[in-house]
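One chain of protein is taken out of this complex; the other chains stay put.
== chain A ==
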Amino acid sequence: MTANYRLNHLRELESESIFVLREVAAQFENPVLLFSGGKDSILMVHLAVKAFHPAKIPFTLLHVDTGHNFQETIDYRDQLVERIGANLVVGSVQEAIDKGMVREETGFNATRNYLQTAVLLDSLEKGKYDAALGGGRRDEEKARAKERFFSHRDEFGQWDPKNQRPELWNLFNGRKLYGEHFRVFPISNWTELDVWQYLAVEQVELPSLYFAHEREVFKRDGMLLADSEVLPRRPEEQLEKKMVRCRTIGDITCTGVWESQASTLEDIIAEVSIARQTERGGRADDKRSETAMEDRKKQGYF
């Protein structure tokens, strides 16, 4: 009898994520969803829409805009917000630089990735948000493999890997002291392949950057980077036209692009299934040192 009562792995992951999203709505007063324009945060928004249907999602969307985003990301974001009727708050790195709150890196490898942390923490404080939903996944990076669904942050927004609450069954302890907040990762258990498979099954619309397109690129440290006015090239770095796509989308200055012919979600799944490099292999921000992610997380990064 029970043989028919089985969920496949994508439906089980979906159900788990919806449960976590509903817990956040129930346990916190003012939760916010961190929206980057990448596929993981698009997935998170899609799951949130499903979790609270037919009501609107009970989360404000927060986008930390480095000012160095792909235009496609911004267009996609604005259309999505319009479609689901959500509130959008933008934390601007450019504004923080102009005000002198943070100082911009200089040189060829300059990136605003690190400045995001300060702007994120500032935006969380200004909005008095007590929980921030992030699209982090445990398969992404070793510092994420030990992350909780409900990740406690102290009043400085810091992650202390030694002081995290044990998580058992489906009991999520979101209690906190005044001034502290939580980062919550509803898609912790999804892998890159799960995300793509699910987005395909659900026919979720995605930014064009994820599909193969022709673009002027150049090579640096074994990665391909997109040509952009915010990304100065060294003399030996020559532009070439190639068919490329993004596997992750972040700030232009640190998002590597991959040579690819994948023009549909099915093509992407086929490509990811046989990929021999992790998706973060194209992220310059992870390449700075072996513990780059762990160090950033401790400071309050996503």
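Everything below uses one rule, namely that a contact is a pair of C-beta atoms (placed from the backbone, for glycine too) under 8 Å apart; a residue touches a chain by one contact, two chains touch by 3 or more; residues count from 1.
The criterion applied here is as follows: contacts and distances are computed from a predicted model.
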Query raised in the report: If you look up the hidden chain in UniProt, what protein name do you find among "OmpA family protein", "sulfate adenylyltransferase", "Tripartite tricarboxylate transporter substrate binding protein" or "Dienelactone hydrolase family protein"?
Result: "sulfate adenylyltransferase"
Query raised in the report: In the full complex, which of A:Arg83, A:Arg103, A:Lys128 or A:Arg175 touches the chain missing from this view?
Result: A:Arg175
Query raised in the report: Who touches the missing chain here, A:Arg138, A:Arg153 or A:Arg245?
Result: A:Arg138
Query - Residues in chain A touching the chain absent from view - result: 1-3, 5-16, 18-19, 22-23, 25-26, 49-56, 138-139, 142-143, 145-146, 161-162, 164-171, 173, 175-177, 188-189, 191, 193-194, 197, 200-201, 266, 269-270, 275-278, 281, 290-291, 294-295
